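First, the structure itself, so that you have it in front of you.
Left out: one protein chain. Kept in place: all the others.
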């Protein structure tokens, strides 16, 4: 593995899952792997779980992790080729990235979409420019359209739980849209769709209100319906997430509270486990009654972020040898 | 010791003091105690001494310390049970705390009071909610009403100095209110009162202008007077601190500059040493003439923050074994 930007960087999802669960059982198994190696974590947007879990993961491998909040501790970066920098951007990624590549062995970066210009966001210019100039392996800590460490975590969590069920039947996994108070990126939903489709070991259904269609490049392979009740029927895992519109980009068209998942709705499921990437707006996206019940996997899921990150960093370190 | 929120978590104050002074003499005596352990320091409010001294203390014990400025690097947390999170708060403490508890072996948290709603502040909801959901030992880095690491430091500093005086007489300790430019929490004064009373090895007097009475739950056992001169008579230690009103909550009623401690006033004392938790507004709370004189213990006191924190962390690590 040379970088970790999307599922296309992963030769074998199940091998990553096994490695992650092995690290969970024995966090310090590879404590020497990252000796004298340094990882830089660059945040252009805020983060709690992603930052802390990646720092913990790096330390478990013996790496030094240094965090840099570009937005708060640094200055605005320019990403456009040929820009005449007489405005607010202070440094071009062409200059910053290769220097960071000299200081660090692996670079991780988080950037969010503008939600204003779809073509620009979906070109993933920021992270691609960064990769182009960094000269060392790059890990996405969430980019404009994807969140691969989250999606790897999600599959780890599903597999970890599903093997306790002792069944050979494929699980039914449902991704359901949920209401929110402001327009959010499509990253987590895109990425989850991309990974579950690539994994191929589930019956995968996506449900959302009209007008919330995701980009087909990610959803292709899933069944898509506007009927949430039908989607939830016999579900084993329900992944709850809000996203703003993709077609008429970055909007909230309808925000019907009836789309919030409830215990009542879950009755049609196969006693489904409920997942969410967090942070979650309680009683807006998901009710207390579900989050505080045995249905919820969210804490276990967030805890697994460490093992996903540790696995990816270990793969990059091992590939580099 | 299972947590460190107030003096009630401490079985034996003097034992902590001895341990702290032993660490001061030999900082790396327990350098292996925290191996493979991680401590998370969460700040909902800014901090200089508390943050840095706790980081240093953790490293002296071989622990990895990770700082997270929730207010600046993260987002607003919700603490109310049952909240419908359609406002500004992005994540509930019920979701954030257990995840942090998975990432860290010990969690430290700083939260300030609103100074608007006394009942809410004095319920210490923030830190209690955090403890309830964290699942690992929690250390207060100052909460809405108390600052126990500061108070432990204060008793360490008093004992460290007083034993050089070779007297068996109990020291006279005075807590005196001082003027300030804005309304401050009562935390340091509450906590100092609680600890000196619980310690029980001093004659303890609190002096402040009318209307600045502190909560009796903390001051009970101390003599209280509005006559600063009478309080200072024969004092061995004078602890200077501003606080806003407790009864008519969070106000500045009177801010008479005459309450600022001077060399002249100290003449009635027993050549008293002067203490302050810092930061101090020079020439408002305390004059240059005192801070720059041999009366001042403030630098030594702030330095002792390391040994207080190291002692508390060591106790928690040892209890957990």
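Read from first to last, the chains carry the letters A and B; within each, the first residue is number 1.
Following the convention adopted for this analysis, contacts are C-beta pairs under 8 Å (C-beta built on N, C-alpha and C of every residue); 3 or more make two chains touch, one makes a residue touch a chain.
Note that this is a predicted model, so its numbers are computed, not measured.
Contact with the chain not shown here comes from a single listed residue; of A:19, A:49 or A:92, that residue is A:92.
Among the residues A:27, A:40, A:148 or A:279, only A:40 touches the chain that is left out of the figure. Here the missing chain is touched by one residue of B:107, B:175 or B:280, and it is B:280. In the full complex, subunit B makes contact with the omitted chain through residues 28, 43, 46-49, 51-53, 55-56, 59, 69, 72, 181, 278-284, 288, 291-292, 298-299, 302-303, 306. In the full complex, subunit A contacts the hidden chain through residues 36, 38, 40, 64, 66, 68, 70, 72-75, 78, 82-87, 90-92, 94-96, 98-100, 102-103.
Definition applied: only the chains that are shown with their structure count from here on.
Subunit A and subunit B have CA centres that are 40 Å apart.
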